[in-house]
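Quick one: the structure is below, questions incoming.
Omission of a single protein chain aside, the complex is shown with its protein chains in their original locations.
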């Protein structure tokens, strides 16, 4: 399935910190930047996410702000 | 001013396509990935954005989904 | 690819109204409800969306508000 | 009060899982689909949400992505 | 209908700039601050919004970032 969200950045999961409802997933992308992703804990379980996994960070265009 | 949005990726503006209310800004980040950002046309004008500018793509953690 | 966004509703595209940067896509879901989706015009083109297409409306949990 | 968010889907609350700050609410909509909604725990308390309640899932158009 | 979005700020519409799909609405709130709201043009039409209208700016808690 293709999705309309236009930004897909390949990366590797470096850390997962589970909360009660949400979980924070840290993803290393090319250039060494660490992205912080907060998704539901249910999604972490369903996708069986764990450190070392190759994943995509997916971001809608309207959610990318610009700083200058 | 520091902002709570946790993800800031340095990049260079490669293209700006203005609409009536919104505008699409294409940003090249390390690794050669092109990010698509849709912001208001007012912001493009106020920040005087133009191709070649060094900017930051700024994204809240809750807006980073994960695909696997 | 599986995505962390938890809500996927099957539907059929009934209308597409293109703007300059964004486009409005109307999707009929089970029960006859019409969903309104605003995505980039680029995505409409890339996914080659057209009326009659079977698609999924995909929504993150944090974007579903509740009214009572 | 009428709200600009264009998508309102009637449903019934089937489950509420409270966290510290956020809470996950599961809503059954026509066709039997279960929607996952993550709102603040404060809102669950203020709206006195509980399983069995008839509610509306409310979603802005710009938050409805499309998968094909 | 009560809605889970926790922030509701009373204000007066000072300007509406319609695009093809989206529209920008400028709202003056107490203290004289001008808020910029981008909603669908369909919503502007359906709510019959016009300058001078008393409205509420409604914002989900997860969309309020903090700068310091």
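As written, the chain order gives the labels A, B, C, D and E, with residue 1 at the start of each chain.
What we mean here is this: contacts are C-beta pairs under 8 Å (C-beta built on N, C-alpha and C of every residue); 3 or more make two chains touch, one makes a residue touch a chain.
The structure displayed is predicted, hence computed values, not measured ones.
S.K.: Spell out, residue by residue, where the missing chain touches subunit A.
M.R.: That gives, for subunit A, the contact residues 17-20, 22-24, 36, 38, 62, 65-68.
S.K.: Give me the subunit D residues in contact with the hidden chain, please.
M.R.: 1-5, 19-22, 40, 42, 60, 62
S.K.: Could you please point out the subunit B residues that touch the chain left off the display?
M.R.: 1-6, 37, 39-40, 42-44, 46-47, 56, 58, 61
Just so it is clear, only the chains that are shown with their structure count from here on.
S.K.: Would you indicate which option in B-E, D-E or A-D repeats the interface seen between A-C, with over half of the contact pairs matching by residue number?
M.R.: That interface is repeated by D-E.
S.K.: So what's the Cα centroid distance for subunit A and subunit B, whole Å?
M.R.: 17
S.K.: Any idea how many Å lie between the Cα centroids of subunit A and subunit E?
M.R.: 30
S.K.: Mind pulling the residue numbers of subunit C that touch at least two other chains?
M.R.: 1-6, 19-20, 22, 24, 36-40, 42-43, 47, 56, 58, 60-62, 65-68 - these are the residues of subunit C that touch more than one other chain.
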